[in-house]
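Data first, discussion second: the structure below is written as structure tokens.
Yeah, one chain of the complex is gone here, protein chain that is, but the others are all in their spots.
Labels A, B, C, D and E are assigned to the chains in the order they are written; within every chain, residues are numbered from 1.
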Amino acid sequence: MRILVTNCNTTQSMTDEIVRGARDAASPGTTVEGLTPSWGPDSVEGWLDSYLSAAAVLDALRTYEGPAYDAVVMAGFGEHGREGARELVDVPVVDITEAAAHLACLLGRRYAVVTTLDRSRGQIEDSLHTAGVGAHCVAVVGTGLGVLELGDAARTTDAFLTAARTARDAGAEVLVLGCAGMTGLERAVRDAVGVPVVDGVGAGVRLAESLVALGLGTSRVGGYARPRDKRRSWGRR
Amino acid sequence: MRILVTNCNTTQSMTDEIVRGARDAASPGTTVEGLTPSWGPDSVEGWLDSYLSAAAVLDALRTYEGPAYDAVVMAGFGEHGREGARELVDVPVVDITEAAAHLACLLGRRYAVVTTLDRSRGQIEDSLHTAGVGAHCVAVVGTGLGVLELGDAARTTDAFLTAARTARDAGAEVLVLGCAGMTGLERAVRDAVGVPVVDGVGAGVRLAESLVALGLGTSRVGGYARPRDKRRSWGRR
Amino acid sequence: MRILVTNCNTTQSMTDEIVRGARDAASPGTTVEGLTPSWGPDSVEGWLDSYLSAAAVLDALRTYEGPAYDAVVMAGFGEHGREGARELVDVPVVDITEAAAHLACLLGRRYAVVTTLDRSRGQIEDSLHTAGVGAHCVAVVGTGLGVLELGDAARTTDAFLTAARTARDAGAEVLVLGCAGMTGLERAVRDAVGVPVVDGVGAGVRLAESLVALGLGTSRVGGYARPRDKRRSWGRR
Amino acid sequence: MRILVTNCNTTQSMTDEIVRGARDAASPGTTVEGLTPSWGPDSVEGWLDSYLSAAAVLDALRTYEGPAYDAVVMAGFGEHGREGARELVDVPVVDITEAAAHLACLLGRRYAVVTTLDRSRGQIEDSLHTAGVGAHCVAVVGTGLGVLELGDAARTTDAFLTAARTARDAGAEVLVLGCAGMTGLERAVRDAVGVPVVDGVGAGVRLAESLVALGLGTSRVGGYARPRDKRRSWGRR
Amino acid sequence: MRILVTNCNTTQSMTDEIVRGARDAASPGTTVEGLTPSWGPDSVEGWLDSYLSAAAVLDALRTYEGPAYDAVVMAGFGEHGREGARELVDVPVVDITEAAAHLACLLGRRYAVVTTLDRSRGQIEDSLHTAGVGAHCVAVVGTGLGVLELGDAARTTDAFLTAARTARDAGAEVLVLGCAGMTGLERAVRDAVGVPVVDGVGAGVRLAESLVALGLGTSRVGGYARPRDKRRSWGRR
Partner (left out) sequence: MRILVTNCNTTQSMTDEIVRGARDAASPGTTVEGLTPSWGPDSVEGWLDSYLSAAAVLDALRTYEGPAYDAVVMAGFGEHGREGARELVDVPVVDITEAAAHLACLLGRRYAVVTTLDRSRGQIEDSLHTAGVGAHCVAVVGTGLGVLELGDAARTTDAFLTAARTARDAGAEVLVLGCAGMTGLERAVRDAVGVPVVDGVGAGVRLAESLVALGLGTSRVGGYARPRDKRRSWGRR
């Protein structure tokens, strides 16, 4: 099985990191390949970035010319675009936001998301709601760290632990890593906070594999019908 | 006062029609100017189109070089992008989807949206929900007509009346025109169906004027803070 | 255009103050006239007052003999009666509670109401919910000041700022002035708390103007049909 | 124990009928007395009537000079006023709308209300919601009969059975009689439709008795504190 | 009238205590009898206990050979089984969780439950929701005391008061005793915390009496049809 993991930004090193996390999570026999959009923002922090990213990722999928793949994992936490990808491609599409939430629901009665900046909370709340899996989310907590500041592991862990305490007080029994760039932290954090910690990239890969293995694909009846034929231009000339 | 009305697609004739509707609805003393994105889809029907449109409209706002304006009205019914525009510009932003729903709530206990294709229902439902004004929407009903088929007035009115009956059976006391391209139909339809019919373009213009007149602007605290400085590229080179 | 603004209590000085606020907010060309009920409570603080006020305001509208008007703005924050007025008169009716909430939704993802006494919180919550616009309200916060204690500007501002901090902690990005008697505070408070502050009286006037300008009236199909003919007596003989 | 049952309208014959139903439902040892407001509408059908009724009923309670009572049952289905009565009197207050719904929840997973005119549906929905017991209500169905047309038993039963079928199709396992004037129909209807039918007057009496017997009274902390001292006039002089 | 009160655990002394509370609450002329399951857990604290208890209580009802009864009150706060009992017996079934919540809704706008261990919160939340009466519950607060530690009255009252303050801060105007073993505390606690305190056992008895007196029984249409004939074995041989 071949899974295409799309980064939501143009930073190749982040794609590489995400692909590493995805490969760690994948089943034997699954090949993971990363796809970095050729345009868009170099990190996604806020609504404007997110909409720009959505178009750029859809363009990357649309113009992809590599080997065929069996599923797409979209690695932007709280970012837009998943429904468009479901229209566009003929294989299952899983977004890491929803993926993490789906697994979190299986591990405890209530979960919380720990993310980067506070400004991203609204997008994540909306993304969970529209994915149908927001009911058990008791909090989305910011750490105050930007996407590109996550490299400093000690600082990140500290900030995460503070946020995790807030989440626990709000009733969370499970935590979700609210940024693709946090992949890899989950084991360290889990030990420190004493609750399960779900990483969306790993969750997305496993859910995508599950859909493919079960022969399940996106419904074409209703919202995710194929895009209509029409003129579209993708970015300014 | 000067209001910039953004079309969500690249079809200039549709921009012209929307601007006509907006001018009809505007107060004396308000200038309305249209903005057509230089890229994107030629009509928006579905999620992929909507995300592409969102990025293109944000790019058009970002690179706009005309006279200063006091508010933005985004004329894509159910389309994405409004939160990004709120981050980007320093004046109020009103989306026609939410605008129509806000006014509809003042006219009856429950409202319904009559739109073009069934495939757009999901986007509209999500857009109303995330705008905080979905609670009183009892139905989003498709007419089966594509955006560019709305020109045939008799056929459009017929299809609209059929959809309106479905909406009434679902408990709607007010109808909302679920496409910017329907602007102008409201009076004809109102008489035929016997309930108030709200057009989002007119609603959006009046709400934008209201915010400006009251000195109200987008909150910068929380979700709609200004975009962070970073590298972004807008479309493929 | 002529707008009738109904005070919810019998205190003429408060009607005067509300009318001043309404006139400040109105468009050029709009005439604002106040209507003080001839009976009812001298201020509205609680459910009993609110129901008494509702009947008295409806009686005032029913027996009004002044010049014709184009819309009604009901200036009781969280008070009852708006649906009855919609049945009774043939012009649009806007209540300041819902009006403020509708505009607040356009300015930020979540809003809060800052009101007078804690005992009014329940009425306000119910009023927002039944108006269809409660979903994005994260808190209704009392200042501990009675309606007739709002005259002391320094004390009011202080109490408001304390309440505003509570609202911010609950996630509010926009504040709503939860009492008609607070009209005029919004600019002072806005600067102090750094978020948009919406006054219901101004919001109500602008929304009423918008409905009139767009030719929109209350739906007569369903809940707001005209009152049936029958014997009614309005108060004890 | 002595229970005061308030009619919501000025029609004494309806008070008498309600009192008969209440006495049939009461425990041995409970005395039921009716209270007819001296002003207000002669039947309540719509919002305007309902607000007028609320003030008139509160006035009747306020000026009541008969023997002391242990609880109040408010016999207006979907009508306003209950929260004001809770502020006003020092004994438990039960409204027949909420009472019927509470018992209905104990008899099946979902219930529906069958009422008089369609125009009352909104008030009933709001009343159930604000009472905290609307979640399991799947439908409020009108029979098309006005309050004062319920006298014709055959016609009423017929209309009720038609409405009951609609309710069943919506998933109702229990029906609620949505008008105080329907009291007495429940046994006949129950046999005809094969599901439990709850009458609010009987339910209200039994719930009021239960609260009194258990020594439970309205909370004075928060929303239902006693009315503040102030000038109030009750109706035009 | 004869009411059968089922304990949810095998501890006879707790059955005795519950029966005492039930008798205190019952009307003159009502006979209360306790039923202790012959198997199951000796106290119920958590989901596993609760499911075991549900089966054991249903078995006790199924094999009960005492005098006929008119209603069942199930005295396990937050425990499972009530819907099964509704299928099984031909008389009304009231669970103390829902009973307390129904009465609490009549006494204030919002209520909270004070229970034993934090681990029971989830079950109680789910039980209130599925009973249709969870909307006005603002908090379920644990005291940290196990079921069998409630004997120490001073310690229990102390822990209860601490929890009650948390509940008040969350907006509760009424408290519910969240364990059958707390029956008897309500008067002491009520005085100390100044808000109404509802005991589920008393509430359950009175609601059961009400249903019987009004001739109301469980709906057999839909979810609570009689159990189908089939082979079932109740516990390991």
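Keep this in mind: a residue touches a chain if its C-beta (ideal position, glycine included) is under 8 Å from a C-beta of that chain, and two chains touch if they have at least 3 such contacts.
Keep in mind that this is a model prediction, so the values were computed, not measured.
The chain not shown here is touched by just one of A:Val94, A:Val140 or A:Val189, and that residue is A:Val94. Across the entire complex, the residue among A:Arg2, A:Arg20, A:Arg62 or A:Arg109 in touch with the chain not shown is A:Arg109. Even with one chain removed from view, chain E keeps its contact list with that chain: residues 10, 38-43, 45-52, 54-56, 58-59, 80-81, 83-88, 118-119, 121-123, 126, 129-130, 146, 222-225, 227-228, 230-237.
Panel shows chain A; residues 25, 27-29, 92-94, 98, 102-103, 105-110, 129, 131-136, 168, 171, 173-174, 187, 194-196, 198-199, 202-203, 206-207, 209-211, 213-219, 221-224 of it touch the chain omitted from the view.
By definition in this document, only the chains that are shown with their structure count from here on.
Averaging Cα coordinates per chain places chain A and chain C 43 Å apart. Residue numbers of chain C whose C-beta contacts span two or more other chains: 109, 122, 129, 222-224.
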